[in-house]
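For this view, one protein chain was removed and the others were kept in their places.
Order of writing sets the chain letters: A, B and C. Residues in each chain are counted from 1.
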Amino acid sequence: MPTGIKQWIQQVTDRALEILDLKSDGIPLDDLIALCHAVLSRRGEATGLALAGSVVSAWHGLKQSDHLGFFQSLIDEFGPDQTRLSQAIAHYQEALDDASAMSLHQSAESQRQELFRRMNAAPDGLETLILMREALRKLLRDHPELRPIDQDLVHLFTSWFNKGFLKLERINWQTPAAVLEKLIQYESVHEIQGWDDLRRRLAEDRLCFAYFHPVIPDEPLIFVEVALVQGMADAIGPLLDTPPAPPVSADTAVFYSINNCQPGLAGVSFGNLLIKQVVSVLQAEHPKLKSFATLSPIPGLRRWLDTEGLEFLPLFEASIHHDELKPLVAKYLMSGQGAKLKDPVARFHLGNGATLERINANADLSFRGQKESFGFMVNYLYELDDIVSNHERLMETGQIATSKEIQQLLKKNIKHKVKELSYDA
Amino acid sequence: MPTGIKQWIQQVTDRALEILDLKSDGIPLDDLIALCHAVLSRRGEATGLALAGSVVSAWHGLKQSDHLGFFQSLIDEFGPDQTRLSQAIAHYQEALDDASAMSLHQSAESQRQELFRRMNAAPDGLETLILMREALRKLLRDHPELRPIDQDLVHLFTSWFNKGFLKLERINWQTPAAVLEKLIQYESVHEIQGWDDLRRRLAEDRLCFAYFHPVIPDEPLIFVEVALVQGMADAIGPLLDTPPAPPVSADTAVFYSINNCQPGLAGVSFGNLLIKQVVSVLQAEHPKLKSFATLSPIPGLRRWLDTEGLEFLPLFEASIHHDELKPLVAKYLMSGQGAKLKDPVARFHLGNGATLERINANADLSFRGQKESFGFMVNYLYELDDIVSNHERLMETGQIATSKEIQQLLKKNIKHKVKELSYDA
Amino acid sequence: MPTGIKQWIQQVTDRALEILDLKSDGIPLDDLIALCHAVLSRRGEATGLALAGSVVSAWHGLKQSDHLGFFQSLIDEFGPDQTRLSQAIAHYQEALDDASAMSLHQSAESQRQELFRRMNAAPDGLETLILMREALRKLLRDHPELRPIDQDLVHLFTSWFNKGFLKLERINWQTPAAVLEKLIQYESVHEIQGWDDLRRRLAEDRLCFAYFHPVIPDEPLIFVEVALVQGMADAIGPLLDTPPAPPVSADTAVFYSINNCQPGLAGVSFGNLLIKQVVSVLQAEHPKLKSFATLSPIPGLRRWLDTEGLEFLPLFEASIHHDELKPLVAKYLMSGQGAKLKDPVARFHLGNGATLERINANADLSFRGQKESFGFMVNYLYELDDIVSNHERLMETGQIATSKEIQQLLKKNIKHKVKELSYDA
Partner (left out) sequence: MPTGIKQWIQQVTDRALEILDLKSDGIPLDDLIALCHAVLSRRGEATGLALAGSVVSAWHGLKQSDHLGFFQSLIDEFGPDQTRLSQAIAHYQEALDDASAMSLHQSAESQRQELFRRMNAAPDGLETLILMREALRKLLRDHPELRPIDQDLVHLFTSWFNKGFLKLERINWQTPAAVLEKLIQYESVHEIQGWDDLRRRLAEDRLCFAYFHPVIPDEPLIFVEVALVQGMADAIGPLLDTPPAPPVSADTAVFYSINNCQPGLAGVSFGNLLIKQVVSVLQAEHPKLKSFATLSPIPGLRRWLDTEGLEFLPLFEASIHHDELKPLVAKYLMSGQGAKLKDPVARFHLGNGATLERINANADLSFRGQKESFGFMVNYLYELDDIVSNHERLMETGQIATSKEIQQLLKKNIKHKVKELSYDA
């Protein structure tokens, strides 16, 4: 069936390009821009979809060095219609009602959005727009003037990747290789070394779940890796290395890696829902599981010490009494303004309703783990019953949900400890 | 898997309702509105999805007599934030750039849109919003002040039902009964009398295609019924009645019924793409097919005669020389302003790039066919090669693509014929 | 893909028929027999499969009046090779070992079996063989000499429909219409009146399961209908008529209809496994279900009274004290020689490990129910824990598993009751 539509697109495209006297192959930037204008100028859809298809394929043919030029044209030529917008403002200021606000809303919309919507209708449209944003984001730092394009795309993606449209799928050895190889490619927390390593991560005592969008079924959007183990894991090494164990005896599900797959979808969030949905699936299927926790990195610990905790830095660098430093790690994890915690991973999980459960020393012996967080990792606990109240409390009072163990840690006189430790050091 | 998420939604919803001290069952209108505010007031998503789920199920529990009240609250309490909008206007008028226009665009958006987006994320959200618009549309005539809600929903539906997301599916006797019964229910052009009649329409020499949205896979959005026959069919009766014939000898595909299924999606168009896509599928699969044409009703013929062609009315009512009246029918079909043709079906197909091919007298002997169009029907021809240019010409010059046969008809001195016929009558 | 192979079969068939100077269409009986010989005479498979395909399609073209002739030829010309068999016997009698017995086994096999095996390899082969046996069985009574063909087919079917190959599928409103219409057609215990009636039987508080063979996925082999109710149902009427109830409160699954679908597979049993498998599925999915029982007919009750219980017949015909007659019904149900019970349904369920749980008077008010069993029905209880021991006991000692209620019934002095009742009558 998709063949059918693609053939037809091709036919109509060829016809339309003929009429417009354009080429779609190796199209120069100017022609691509002309094509974009054509997409919008058509009043009907007889050619619209086909032209949009041409834009999609032409964009793939664009040289990388033309990206900037392309985006600048999108800013220069495809913004909102200023005249129409001014009239809408005037009209609204007179009427001050919903109808005129709606009309104002529509008039303030950039023409880019309509262009992107039409591109999305074409074959491979959605993937192309995701890639386009990926390309755009590389230029944003140096070209902040392109930010409105980013906002347009985020606005559309937020609508198209509405959670109601996402499908949770189980990833295992029955999954098509085309999807599995993407896991290898996208895993950035704890790298997958190849097909054999992947296989270990999909063995009987491991689970993997991903969100997919029905329009791009081969592209995982985000995936989470779970280990079924006895007791809450306190180090990442054994999770990655140990041979498969019979899952029967497991009482804990440890979420040890969560990866966003599409840089072009940065900021369109799925992760918070994913964990909760997986927890609920696991509860139903593995009634023997008693707790659901992450084993998470602390990516900002060293940065914090470098800037705000300089006095403690030598301790972290020198000490072998890692356990003694846990209070400091806890302090860092909980630092920030209200719900805006400093550590991005803590911000994500605690903001998501999890509990700060346990800090583990010597938990990540990898180079990166040492560099970022001196080997410390943390367990965040997900109890579905507490998620709502934890989240509420954090949002309204800034209070962070912590386990008794963490509460004990926090009572310790860190300064004193530090001094003591200083002598040791 | 869906079970998992639904159970979880239920758990979190129960917890959230407890906190908010609300009930979701048989919820009174006031509480539903409170719930809607709660959905928007939550800053995170820990509860958002669950609360949105409550709104969805509460809406289904709403009495029909409360619909109006509900929609009025949506207007009164969920419009754009006026203060924020005024500031955005001021800011834009100062900066006059894309960024401030984007911010104006966002500020002018009603809060309803965000409410609907969050509802869409909940289970059954999309179906519910479609039903909600269906309910809304019944009230619009008497309550035009509700129109902004309609615009909000159309805006969102246009995004969510982007053609890139629709799936063309073949409907046949292998299709689940749950979908087939909807065909029986939704067919409004040529009613399906029950399962046996349906079976005839899905026999070997008949085809049926529908668009589906992946999120509501049991709900056809629009479907088209096709007969594979020899020669372009000139009457509907034989198409519906004749026993199946071997499809081998067919040289023509006749599209004899196109039905939109979701009143709540009125104005979100799929039909134009559907026909072209089906034509391209049929071309690939049935290389012996030479032409692709509709057999279409002329719903506005009598209305036109009643208003503008009164002098001809008696002829239509009395005449048995139906063929002599074809020029008049052609004249009606082509009347209108540019592409805005009077006859809605002609407007659709000709605007879609088809050619006005042939007019058939005594083609629809049903009560409705007689009443609306004195039994006349029309074939619109779809030639993929001409679609683009036909459409272009119509849009730009208002010129309608016609067959030689129609051109001959148009040359006839209708007035004269009419006089002649008058004597006969 | 299937298209591919069918086209190829056609090509090769055409070529092979050309060489053999035969026609496949409207083939006369003699040519069909010649074709059957050709299938076996080919030493390789280059043409074998294609020729087998010709036999399959030719058989469908055979007039019904030629069936007998066809089967007689199968007896006359496709029995075992007598010479080879005699040699194998001599060889075996000399060697008396496994190898010579194996060779004897092979030599005693009729050539029909190889013919049927080759037909099975052709498209539609299996369906055709099932239909062929259906046709054969109609002739067996008058032509017992054809019985060896029946045995050949049963031998092959037993192998091909090995339980390891069957797939249990849930039937519901999501099932393709092509399968559902077969349920309507095949239900013979409690007739389905049409699509609306079918829908009732697939409502939320009803379940339906069927076995399928992967090669003929549109053809259910056997299906069972289950009602989820409160308490063990004691009459069939309410099960068929009552409107759907929420399944939440159900504590009992009642198997109220079991139907074999393929007359051509008579004697190739699936039913015993089906019930147990469905019980185990239901236990897993509906943990609130406490008991699993049938509501079964007693097809042989009147026949028994007519032959062995003539003295009681007037009581059954006249009495309104139906409850008083239950001991007699119990006596009938338990009569027979060891596990060879007289009542076929009792033989099936009790031999299958079920318990004779309860007898219900006025349970089937239909014409057939009155005629066969004076309205009595019976519940057989399936407790997975007892199935093995019940079955063992029945097989080894002929002892039937009964509930306390039935045991009480059996203690009653039936003769006495009968006399008493006689006065009443």
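Throughout what follows, a residue touches a chain if its C-beta (ideal position, glycine included) is under 8 Å from a C-beta of that chain, and two chains touch if they have at least 3 such contacts.
The structure displayed is predicted, hence computed values, not measured ones.
The chain not shown here is in contact, across the full complex, with A, C.
Annotation: of A:T175, A:Q283 or A:S366, A:T175 touches the absent chain (contact as defined above). Taking the complete complex into account, C:L156 is the one of C:I130, C:L156, C:L301 or C:A346 that touches the chain left out. Of the candidate positions C:L29, C:I75, C:A178 or C:L313, contact with the unshown chain belongs to C:I75. Within the full complex, the residue among C:Q174, C:N259 or C:Q277 touching the omitted chain is C:Q277. Taking the complete complex into account, C:P148 is the one of C:P148, C:P176, C:P263 or C:P299 that touches the chain left out. Residue positions on chain A in contact with the hidden chain: 173-178, 180, 194-195, 199, 218, in rising order. In the full complex, chain C touches the omitted chain through residues 1, 3-5, 7-8, 11-12, 15-16, 19, 42-47, 49-50, 75, 79-80, 82, 85, 89, 92-93, 96, 98-99, 101-102, 104-106, 108-110, 117, 120-122, 125-126, 147-148, 151-152, 155-156, 158-160, 162-165, 167-170, 214-215, 269, 272-273, 276-277, 279-281, 284, 339, 351-353, 384-385, 387-392, 395.
Heads up, the rule we're going with is that only the chains that are shown with their structure count from here on.
Shown here, the protein chains touch in a chain-like sequence that does not close on itself.
Relative to the whole-protein C-alpha centroid, the nearest chain centroid is that of B. Chain A and chain B have Cα centroids separated by 36 Å. Averaged C-alpha coordinates give centres for chain B and chain C that are 49 Å from one another. Residues of chain A found to touch two or more other chains are absent.
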